[in-house]
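Left out: one protein chain. Kept in place: all the others.
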Amino acid sequence: MMTDWEVVIGLEIHAQLATKSKIFSGSATTYGAPPNVQADLVDLAYPGVLPVLNGEAVRMAVKFGLSIGAEVARRSVFARKNYFYPDLPKGYQISQYELPVVKQGKLAVMLDDGTVKTIGVTRAHLEEDAGKSLHEGLANASGIDLNRAGTPLLEIVSEPDMRSAKEAVAYMKKIHTLVRYLEICDGNMQEGSFRCDANVSVRPRGREKFGTRAEIKNLNSFRFVEKAIHYEVARQVDLLESGGTVLQETRLYDSDKDETRSMRSKEEANDYRYFPDPDLLPVHIDEEFIEAVRATLPELPDEKAARFAQDFSLSTYDAGVLSASRELGAYFESVVAALGAGHAKLAANWVMGELASALNRDNVDIVFSRVSPKYLSDLLLRIVDATISGKIAKEVFEAMWSEGKTADAIIEAKGLKQITDSGAIEGVIDAVMAANPKQLADYRSGKDKLFGFFVGQVMKATEGKANPGQLNELLKAKLGSS
Amino acid sequence: MSLTRQDVEKIAHLARLSITEQEMPVYVTSLSSIVEFVDALSRVHTGDVLPMAHPLDGQQQRLRADVVTESDHHEKFQANAPAVQAGLYVVPRVIE
Partner (left out) sequence: MLHNLSIGELSRSLNSGQISSVELTRHFLARIERLNPALNALITLTATQALESAARADARRAAAGERGPLLGIPLIHKDIFCTDGVRTSCGSRMLDNFIAPYDATVVARLKAAGAVMLGKANMDEFAMGSSNETSYYGPVKNPWDTTKVPGGSSGGSAAATAARLAPFATGTDTGGSIRQPAALTGVTGVKPTYGRVSRFGMIAFASSLDQAGVFAHSAEDAAIVLQAMAGFDARDSTSIDIPVPDYPETLNAPLKGLKIGLLREFFDGLEARNAALIHDALKLYTSLGAQTVEVSLPHLPLSVPTYYVVAPAECSSNLSRFDGVRFGYRCEAPKDLLDLYKRSRGEGFGAEVKRRIMTGTYVLSAGYFDAYYLQAQKVRRLITDDFRAAFGQVDLLIGPTTPTPAFAIGAKIDDPVTMYLNDIYTIGANLAGLPGLSLPCGLIDGLPMGLQLIGPHFSEAKLLNAAHLYQQSTDWHKQAPRGFE
């Protein structure tokens, strides 16, 4: 009998906090500097140096906690996690263990089928990032760059609430959206600012007890998360169905081979000997601090989506897409503001359609869009006031994108203005009727389908500029009268 | 409680310390006597006493302003390093 396996996934997301300086030192956190130029005595763990906590990192962690309705700990404690690794200069990582700054929050995630699932966030704690080991260009050796060491991280730990790779990705994307909304993380996954470890296990459906889990380390793209989980689930199911057992271990996802493999090097010393860091005191967060942070909370993605749906009569889907980032929401809202709320659907279609595909095609962030909200709303106003048709507007948009000019300039230069002069349209209709006597006769004898032929001929003669509404009316009148 | 040679080997590995054959019996004996000595603590009734990690109670962590105060001194700092190449600290190959 085939077992029906249920997948259980929990994610540990590491978000680098967007502070200017490191969590325990005054070094810069800028990405991409030459090796070790952003590693000061504290980051290098020089003898005698001491950590001093960056208040902004705490503020950002609290902001995150408030955004997921979590409990903000009035007292949290930094502990030392002891292990030896070349990218860990002190031989311990300063992290929060028993008393994290954020406890018990939750997040609503919309799945592909439109249903909403609530995922529990067990905790979020502050810790320091490690440096990097580089292997290229060194014979049998590795080079250590400690620029990243000490960059503040918020580790966001979920409950094992996800039941598929897709759910895991949806949750991760939601956190990604949230941290960027909150402006606490730049979310840049290529640079490693946002990455995750996935705890994956399987169990026969209906069983309460979890299966043994494997932890897949350092997944730095949504696609890798999905693929790594797929691979890992298949591996575990194969193993169990062939009578084997899953080991609790740390595994690494190899994106080139699309497989996970055991990281024995990390397994060896698994006794971290956590204890409170005597160089740091308990962090006390009072009501005043929390309220000051609460006052800086922006409108959150779910709130924005609900408002878009309500105020602009958009579908839940459209509202969700348009609120996926603060920048996209802001772009959309400025277009709507210029057009009037009555044309919100037109704005939504254009932002999610032409604009999104142009941005996507040229891999441009919306902040740097070559067509600004003002330019786009000016273009859409020309549809609204019937200067051009929607079809012509797409042509104008492409020209605006490549030439950087206003809609009006392009309409003028290319002579794309709609013909709305009834006399002029009638003149063209007359000429078309005169040139096609057979079709005219057939139409008049009952072949109604030929109406489209006449529309096409007029449009061809006017290069698509005849106002479609007017053309319809005038054509009907002319064809009907003999 | 006394420690065995295996205990000491395990601890030495966790602490990343090479211990020579001559040193080993000395550590087995002395660490055992230290552990026996500190076992006196197990006879104290501590019940719900709160563990004390810092000598001054009620102190709280100060928060630093988020300002970059450090500049690049890697050459000076790396003057103490046993092996450096192209600005990187060099170690035997790290296998992941």
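What to note about this one:
Per-chain residue numbering starts at 1, and chain names A and B are given in the order in which the chains are listed.
Here is the rule we use: contacts are C-beta pairs under 8 Å (C-beta built on N, C-alpha and C of every residue); 3 or more make two chains touch, one makes a residue touch a chain.
These numbers were taken from a predicted model, which means no experiment stands behind them.
Contacts of the undisplayed chain with the visible chains, over the whole complex, involve A, B. Among A:135, A:273 or A:476, the one in contact with the hidden chain is A:273.
Touching the chain that is not shown, out of B:2, B:30 or B:71: B:30 (per the contact rule at the top). In the full complex, the hidden chain is touched by chain B at residues 3, 7-8, 11-20, 23, 26-27, 30-31, 33-35, 37-42, 44, 46, 49-57, 59, 61-62, 64, 73, 76-83, 89, 91-95. Within the complete assembly, residues 41, 44-53, 80, 82, 84, 86, 89-92, 144, 271, 273, 275, 278-281 of chain A touch the chain that is not shown.
Convention: only the chains that are shown with their structure count from here on.
Centre-to-centre spacing of chain A and chain B amounts to 41 Å, using the average Cα coordinate of each chain.
Across the complex, chain B meets chain A through its residues 13-14, 16, 53-54, 59-70, 72-74, 77-78, 85-96. Residues of chain A touching chain B in their complex: 19-21, 25-28, 34-41, 44, 46, 52-58, 77-78, 84-87, 133-135, 137-138, 140-146, 252, 263, 265-266, 269, 271, 273, 275-276, 278, 280-284.
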